Structures are given as structure tokens and as C-alpha cells.
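What you see is the complex with one protein chain gone and the rest in place.
First chain written, first letter: the chains are A and B, and each begins at residue 1.
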Amino acid sequence: MAQNPYLPHKVKILEIKRQTKIDYTFKLESSIKPDNGQFVEVSLPKIGECPISVSDFGDGWIEMTIRRVGKVTNVLHDLKEGDHMFIRGPYGNGFPLQKYKDKHLVIAAGGTGLAPVKSVVNYFNDRLDLVKQLNLLTGFKSPEDVLFKDELEAWSKDFNVTVTVDQGNKDWTGNVGLITGYVKVMDFPNPEEVEVIVVGPPMMMKFTVQEFLKLGVPEENITVSFERKMCCGLGKCGHCKIDDTYVCLEGPVFNYTKAKELID
Amino acid sequence: MGYQMSTVEFNNVISKLLLDYRILAPVCLEGKGTFSGTDLVTYGDIERIQDVVFDRKTVYSAKEAVFPPSETMFYFTEEEFKQPSVDQKGILVFARPCDINAFKRLDAIYLESGPYPDPYYLQLREKLKFVLMECDHGFKNCFCASMGTNETSDFSLLVRSEGDQIFCLINDTGFEDLISESLASNSIRKVDLQPGFVQRNKTRLQIPDKLDNSLFSHPLWQEYASRCTGCGRCNFSCPTCSCFTMQDLFYRDNPSCGERRRVWASCMIEGYTEMAGGQEVRKTQGERMRFKVMHKFSDFKKRFGFHMCVGCGRCDDVCPEYISLPRCVQKLQEIKNGGVR
Partner (left out) sequence: MSVHTKKLIKNAYRITRDRDITALRIRVPGGHLPVEYFDIIKEVAQKYGNGTVHITTRQGFEVPGIPMEMVDKVNRLIAPILKGLEKDIGVQVNDEEIGYPAAGTRNVSGCIGNRVCPFANYDTTDLALKLERIIYPNDYHVKIAVSGCPNDCIKAHMQDIGVLGQVEPLYNPDRCISCGACVDNCHKRSTGALTMVNYRVERDEKRCLGCGECVLTCPNSAWTRGSNYYRVVIMGRTGKKNPRIARTFLEWVSEDTVLKVVANMYDYIEKHIDRRLPKEHVGYIVDRTGLNVFKDEVLKEAELDAKAKVAQFIDFGRYFYDRNQM
């Protein structure tokens, strides 16, 4: 048989970090070199495969933040450091980092949507001089759902980070309210110079994009990332298709001018 | 070169072919129809020409020869992935022009789409050769002429059955020896033979050239929401539907071993777009019908330059709710023409 792209390879779990009750971050030993925003197919033989976006990567490792939502992810959560899982990929198109150069970059991430952009945030945080300004707006359901607490704290020392929750609790002293509320009050003297990344649940993305458009940010300056059912990751199985577009091939990251035309 | 011979003589040819090929053709499985007292005409292995059903359309298509409904991708033994081995024999498939043209669609998905050719498809596809079956008048619901898939030159043999005589045209020099070996000793006659193709069907379609998002909210789709039960028959019988889903399992008698396989998927069946966690993007049968129609008559063409549907009419033949895909396309055309509201 010819080279088999469905064949996954075995990777070792270097570190597991519990983010929330249902979100764990796995650091894996791997030599793959993904682009920021790409995904991999993670599998456990005999259990199944699922697409997971790479939340960060470096020399010899990649990191994924996995929510416990189904058969495969439930079992993944039972693994321990030193155990193995299987991956194939990376797949899809990542964020066009070059495009953000010398721009005011605003990243708006809702919930688990923060995972696929984490490496983008890190990238620019390490190279703050590449962009004019960096803003991160991130919203979660409740304080218990906040992801990457350590990173958020570190980032907020270096650039402008807004964390908000839909519903606070007695210990929460931060922002409360939807992300859109914080977008609304932003002020862009020169909206043409603003580049925006929006990632999150469908409703959050829809309304957040609308707010940026209202502020005068041109459509082509908005990048979004889609979450769709994926199976093969290779443009064959059909599950991810929207109109004539395969999310696994042309996405998950899309320019908004394209994304707005995609109707499921 | 064309030849005429008796079925007995042609069966000798088949016997020879069977040494190197698995031969698949439309066969009639008695009593295997859905309803009691009905037969199932479908693809199956044949050993003699009398097994081949020439005068009826199959319920399922020839795609199964290279894209089986359920296919093992890997066997897992402890920590190892093992790919199943394949039969070394070639595959010879009796097929009509629409079905032969359908392979071009499958090729587009499996060999051209994405960064890699699909190795499972490829290894079977490379062995595949066609025996052309002609259609006298076409069948009910066929609309190949409208799709431009009523003719083909991609066949190794043409086989025509008339009474106890078989007419065979060899269109692939690789097969020439087969007959010439028999020629000397037998009463095989050389004849002039040209493939005949249907030029008109009862069902005729004009495919609207610009099917776009503006039709997505048309009330037309709501009708299907109430009619379609989401059974998936239209996809499973379609020679061009290529979607699949992967599944992993472990053997109950030996849980440390198992397999990963892929099975046919249907965009009409609930769950096709469901993500882990339960969200599903197309929830109604109306949306699903729209998606299917768009794939067959618009989306695919945007990517590959020709329509996906080959007009075999099987989806219409098999729908238990009497939903006709060609009729739906006609309605879209009428809407485009301003006919239907």
C-alpha cells in the first residue's frame, strides 16, 4: 500500500495540566511542526479518533487542550503522564501571522476558543514589536471555566488582557458580562489598521464579529476559526464540508470575507 | 475488435478471466428484496454470463467494488497498527455508462481532493477495469443524457447479450489474446460492433447554472423537512456518494485487540454533522436535502469542474417517501425561471 496518511504515530504524554474540571492540557513529545491554528487527529486505538486543535507547540513538543465531551476525550482524560496516545496531522490552514505584522491585533476568544489562539498570543507576546498593539479579550461562562489562568496572568503583565465571565461568583472580582460588551467600548482611531481574530462558540463569533464591523474594522481584517465535525482531516470523508469548502483543508481558519459566505 | 459467440463459448472466456479477475456484475438475489416475495438486483460476483442481469437497474451501485460499505483500515494488536492485506486479483466490473462515469467522481474525491490520494481506494481502483453494458432505452428515472454521462469510452470490454448469443467488443488490447486463443478452435465469429448509447431519457433536467445561497431560505426545502425520514437510502444507492465515518472497536473476546474501520456515511442521516458534545449544524431534513442537492449539482462542480450526479436515478428509485431528486432540481430551475414561488 502506498504511504498511508491515515496511519497515526505514537506520542508520549510529557505533562498533563488540569485547567478546569473538564479541560486538561496535554503536552506531548512530538516532532511535528504545526502552524498556529492547525489541528491534529488524536486517537486511542480501539476507542476512536477526534480532531483537536494544537494550542501550543515548541521544539519537540506540542500541546493540546482537550475538553471531556465524548467517548474518546473521556478516555484521554484518564491517561497519565508517561502514557501514550496517537496522532496524525497537522491538518488545515492556520492563522496568517504575516498579515498581522505592524497592525493593531485584537484577539477575541470565547471559552475553549482560547486554545487554538493560545500559540498566536504567545507568538506575538514574544515579539511584541511585530505588532502595533496587542489586545486579548477572552470570555468564559463562569470563573470555574477560565482556561490558562497562569498564562493569562503572565500575559496581562505584558499587554492588554481582558478576561470576563458571563456569570461571576462571590470570589470573582474581575469583569462580568459578554465579550461583545467589551468590544463595543473599544475605540479604534484607525480601524483599517486593526486586525481581528475571533474564535469561539458560533453565537459568540457571530455577535462579536458584528461588533467589530460596527467599529469600522473591514471584513477582510477579520479572521475566524470554525469548529466542525471532522473525521478524515484529508478532504475525503465529507463531514466537514460547507458548500464547496472543506473545513479540514481550507479551514479551520478563514478570512471573514470567505467565512460569511459559508452556510452550513 | 468485435466477436459473436454462444453463451457457452463466452462462459469459457469468463472462466479464463476468473483466473486473474474477480468479476462483479448486476445479479438477482432471489427473495432478498426488502419486501417479502421481491428480489434484490445488486452487484455480486458472477461465474457465468447467465448470472448477469442485463434488463434491470441495480439498487446499489458498482462503487462497492472499490468503496465497500464497511472497510477495515487497521487491525490493532496491542500497540501495533496493521493494514489488512488485499487480494492480488484484478477487478472486472460490468457497468453502464453512468456507473462508469461515476468512478470519475469518486476518483476526484479519493485521488485528487486533499493533500494525498486515499490509499485504500487507490489500491482497489488500480485493479479496476470495466465491462460496458449498454442501455436499450434506459430505465425509469434515469437522466444520464441531461448529465452528459450517457456515453463512455472507458471500458475494456463491451458485452451484449441477445438470446443465446453474446456480442463482445474488445476495447483494450490487454484482453485481445483471450479471445484470439479461442478463435481457432471454436465457432467464434468476428463481427462489426459499436457501442450504443442512450441519447434521450424520459426524465430531462436543465441544471440551473447558478445555484447559490439565495435559494437556501426558499420554502421549497421545508416541504422536504416534512417528507424525508432521513433514512439515507438515497446516499447508499448513489454511485457517487463517497462520504464515510471512521469507527474504532475492540474485540469482546480479546479486548487488547481491535480494529479501525470506515463505513459509508450519509449526509441525510441525523448525526452527520454532529460534533463531540452534541451540537449539530444541519438539524432538519430540509437543510440536509438542500445540502445533498447542492453537493450533487453545484458544490462539487465548483471544485472539480463537472457535476457529481451522473443521473442514474437510483436515489429516486429507492426513496421510500417518493422524494425525487431530479424533480427537486427541476423545481429549482422553475424557481430560477420565476415559475414557482
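As a convention for this text, contacts are C-beta pairs under 8 Å (C-beta built on N, C-alpha and C of every residue); 3 or more make two chains touch, one makes a residue touch a chain.
Just so it is clear, the structure is predicted and the values come from calculations on it, not from any experiment.
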For the chain not depicted, the shown chains it touches: B
Sole residue of B:26, B:97, B:138 or B:232 that reaches the chain not shown, by the stated touch rule: B:232
Residue among B:15, B:70 or B:337 touching the omitted chain: B:70
Interface with the undisplayed chain - residues on chain B: 29, 31-37, 40, 42, 59-60, 68-70, 231-233, 236, 245, 247, 249-250, 252, 263-266, 269
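Please note the rule applied: only the chains that are shown with their structure count from here on.
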Residues on chain A engaged by chain B in the complex (per definition of touch): 1-8, 10, 43-50, 67, 69-73, 84, 227-229, 231-232, 234-239, 241, 243-244, 246, 248-249, 261, 263-264
Chain B to chain A touching residues, read off their complex: 73-74, 76, 79, 81, 83, 86, 109-110, 113-120, 122-123, 213, 216, 242-250, 255, 257-258, 260, 262, 265, 267, 272-277, 281-282, 287, 291, 294-295, 298-300, 302-303
